[in-house]
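The other protein chains are all here in position, but one chain of the complex has been omitted.
Chain nomenclature is as follows: A and B, assigned in order of appearance, with residue numbering initiated at 1 for each chain independently.
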Amino acid sequence: MNAPDVSPGSIANVNLRQVGKNKPRNDAPTKVYGKAIYAGDFYMEGMLFAKVLHSDRASANIRSVDVSAAKALTGVHSVLTAADLTACNSVMTDLPGQTGGGTKDTSQPILAADRVRFHGEPIALVAAETYELAQQALDLIVVDYEDTEGVYDPFDSQKPGATIVYSDDNIVSAYKIRKGDTEKGFAEADYVLENTFTSQYQEQAFMEPEAAVAWVDEHEILNIRSSTQVVEHFRAVANALGIPHNRVHLQAPYIGGGFGGKEVMTIEVWLALLAMDTKRPVKLIQTRENSFLSHGPRHPFTFTHKTGVTRDGKITAMKIDITSDAGAYAKLSPYILLYATVGSTGPYRVDNLWVDSTSAATNNLPACAFRGFGTMQANTACEAQMEELAKLIGMDSLELRRKNFIQPGDPNTTGQIIRSSVWSDQCATQALAALGEQPGNSDHLVYGHGIACYQQSYGRIRWMKDTSESWVGLEMDGSLIVRCAVTDIGAGQMSALAQIAAEILGVPMDEVTVYFGDGHVNPLAGTSTASRALYMSGKATELAARAVRDNLLECMARHFEVSPGELDLADSKIFVLDNPERCMSTRDMVKVCAAEGVHRQNLAIFKAPPSEGLDPETGQGEVFPDFTYGAHAAQVSVDIDTGEVTVIKSVGAHDVGQAINLRAVEGQIEGSALMGQGFALSEELILEKGVLQNGSFSEYLIPTSEDVPEIQSIVLESRSGLGPFGSKGIGEPVFAPVAASIVNAVAAAIGTRIYDLPLTPEKVLAAITAKNAS
Amino acid sequence: MLPPFDLYQPQSLADALQALAENGDMQPLAGATNLVPDLRGKRETCRNFVSLQALDDLRYIKRDGTRVTLGARTTIADILHDHGMETDAPALYAVASIFAGSMVRTAATIGGNICCGSPSADTVPALLTLDAEVTLSSTSAERTVPLDEFYIDYKKSVMRGDELLTSVSWNIPPENSANLSYKLARRKGDAITVTGVAVLIAAQDGVCSRARIALGSVGPTIFRAKAAEAMLTGKALDEDIIEQAARAAADQSSPIDDIRASAGYRLQTAFSLTRRLLTQAWKQLA
Partner (left out) sequence: MSKQKNITVKVNGNAVEFVVPAHRTLLEALRHEGFVEIKCGCEKGDCGACAVLLDGEPVDSCLTLAWHADGREVTTIKGIGQPGKADPLQKAFIETGGAQCGYCTPGMIAAAKSLLKDNPDPSLAEIKRGLSGNLCRCTGYTRIFEAVQLAARELRDEGEAA
């Protein structure tokens, strides 16, 4: 249950010694000394090297695949095509880590058999003594394609006569929300405004390309060390290979960035097949160009907003139409569409709501998970619409937002009652204030300020009945271990667990060892996705640590002849609160407790609050455990001769519930500020008839050090989150409003809005030119 | 991974030139910062290279009175480490400081940037504003070609297969001159130029005594907008004259549409950036 509202802006008045402090993360040293071994750094004796043949076109039949020359090459140990996958040539890409229970058909061929549906679809796998030999073998494979008519637009793909890519109608997923009475709501409005907003493909661009090593060990267990966000994929690998789940051991070392791009299986099954076929260890590090084709980018979205508002600024009705381009396979499109549907109303209370959302298949890249997962795009459109509404009725846009912010106790888009604090107003006010004065325009620069708020879920969809497990134990010498299969994708997932256990058991955080990322040796944590790792694994760790603490205190209470509540643990000691000189070292305490047979370890499971799903007609139901609220503000300049946008100041203000590691929270805000800037201004995948035109880092432009604005983090703590110590998930939430704030700032600076992202210099200049002409 | 190729590593310029004379299919390789990506991306078909790596006598910055000469193997980092370059070639120094990233600057050479022939080679517009000349050497002869006459078409120059570009030189700009550049790209760091402009304006007795306008990424080659330059020489510059000259410079461009920008955007920005740089240059001289 969420804690009651704490006075806004205050740091909660609780005695925390390590949680909430600015501490270096436990994984920092191994990374800065270059000792961290990533998946592609792993070496095994006798290792072979893999290469993958990806389709070079988006829509074609495969007449034949001739691998005879490739197989004949000396040093080539395996060449696999669909023809070899007789037992199973299919993986379910639904619900990472779950089994069964898909939404419609989310299966995808492991290797394309008689048809390719997207640029990059894998056709053949090769394992050879060296990468060079593998490449030579690849070059000897002859694919006889028969080009076919494809469809490259999700509106076109829904029209009769369109090429069918998925199922029988190209509809991957659809939702509707019917809430209240929109007809009445529009009738009551003083103004009705309709706009359409579109956004583009974004590539995750993690610095470490997909990489893995697979091998069969002396126990005939298939091992895979992979750069993955989900070790539970061992189940899908096992299913694909037709072997029992308990004989596939998937481990994830430190991951060089994921952002959702390593959430579904990428290369694991390919390597598993090659390892099983060759009986040798096999390694693959994807080339960057193939990486662009191997995991699925952010969905392009179209949002049409029709909003009714009174002259006093009350929203009376919203009608929203949503379409996403799923690409050639379903993957996670249904879930991303659901997130976009729920997030379509932003952080506002809308009682009269009509939403229709559709995800349609095309021969474009199969889009997939990326930080924000549909809510970010929905929020960007909503926050743009709010600005246009404010302009229409002549009201300050923050004032308009204030009149409509959802409040605790209100029902959200799907009728779920909001229970946590909602500090949208405080966050927006502080973020905007932090921008300071807007500079005056110069001869070729105009300036603008922009604000955006958001409501972003953390924790998975509740009818997935999500759980996470963690084990905490004290060794005989007092040293602390946490075992949890959480994958560390760079945001400090592992270190946070150390910090939580350290706080509860009173030992220094940097002395806690966390064994993580191992799908069979560690208790399963679930995915590092959906901003759930801290919430779910943090709670499980908290529960396990508290159970150990309770056992210890109960025993030591007898020893000290006090009640357990009169004892505390800190600085590697147990001590009596009223008389701290009565104390004992943790090491001695453990010996005393061990002698009495006290259980000084615990395996805990944390279960997220479940729900049963949405009403298919009304779209009402409980979707998420909780939401995070906040705001982002941006100050930009625009060069009116070139259209170049410079973000000068970028301020994120968020109620994170309780920061577990303050530096890590700020790090997320800072990283988001730049990633959102890229989405707003420079990042887009360009496809022509489904074929990617800019699949490298010199053509796909993420922000560099020279593009960094002055970034400021304002961290508010309401302690009303469901996570440990009242924390909320933040990885996606702090990213949600960034692009919108920049887009709004540009609109303010140039006095006109661009409805299609990204805002490239060319688009901005065209908008300025058009405005000047009119 | 790169395709297999032959690499000859001579220890002297004479040996390098001999190899080029004897092998019609051989090309020089210096910093390789363009060649490696081009080989990997299968855009480069040559498989026989002569490395200039060991030719230290091609890596120098020499001054002789007002004449500055750079050996072809002078790296972009070398240019930045020579602080005299800030006054001896202001626009060149400015583009060098934002040339790719620091690692590429360590390896990339001025000779390589000139010879790659790309319309987006960042040093070339600046060098054109300096009336730079290049020296082309072969086993039989040495000739000097104005950089202005070096390029004949997209990635085609007057350099023969048996020649090596061994140096580039120019006279330092006059005291009362301004030498400015602008690199327009889709992000601020390490990006391929969308429109590149460099200008040099010298003033004497209140009028423009020399005007150079060089444009990159807006045509098959990097070029000087000579018709525009002629409009400025001998005149006291004002808003109208500058506007006309900028218009003329843009008219001389023939940009294309590509994934970075449309031809129309390049035309528009060639005009507005030329106008801006001319205005700034003239203001600096006032």
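Following the convention adopted for this analysis, a contact is a pair of C-beta atoms (placed from the backbone, for glycine too) under 8 Å apart; a residue touches a chain by one contact, two chains touch by 3 or more.
Keep in mind that what you see is a predicted model, and the values were worked out from it rather than measured.
In the entire assembly, the chain absent from the figure touches the shown chains A, B.
Touch with the chain omitted from the figure is made, among B:Ala21, B:Ala100, B:Val145 or B:Leu285, by B:Ala100.
Considering the full assembly, B:Asp190 is the residue among B:Asp82, B:Asp122, B:Asp162 or B:Asp190 that touches the omitted chain. Between the chain not shown and the residues A:Gly257, A:Gly374 or A:Gly538, the one that touches is A:Gly257. From the options A:Arg25, A:Lys331, A:Arg401 or A:Arg753, the residue with contact to the chain not on display is A:Arg25.
Residue in contact with the omitted chain (choice from A:Phe206, A:Phe303 or A:Phe405): A:Phe206. What chain B contributes to its contact with the hidden chain is residues 1-7, 9, 31-33, 36-37, 39-41, 47, 49, 51, 53, 77, 81, 97-98, 100-107, 189-190. Within chain A, the residues in touch with the undisplayed chain are 24-25, 27-38, 40-41, 43, 204-209, 254-257, 259, 285, 287-288, 489-492, 663-664, 666-667, 669-675, 696-698, 702, 704-706, 708, 711.
As a working rule, only the chains that are shown with their structure count from here on.
Between chain A and chain B the centroid-to-centroid distance comes to 44 Å (mean Cα coordinates, whole Å).
Those residues of chain B that touch chain A in the complex are listed here as 1, 37, 98, 101, 184, 186-192, 194, 259-262, 265, 268-269, 272-273, 275-276. Against chain B, the residues of chain A that register as touching in their complex are 131-132, 135, 444, 641-642, 644, 646, 681-682, 686, 693-694, 698-699, 701, 703-707, 760-762, 765-766, 769.
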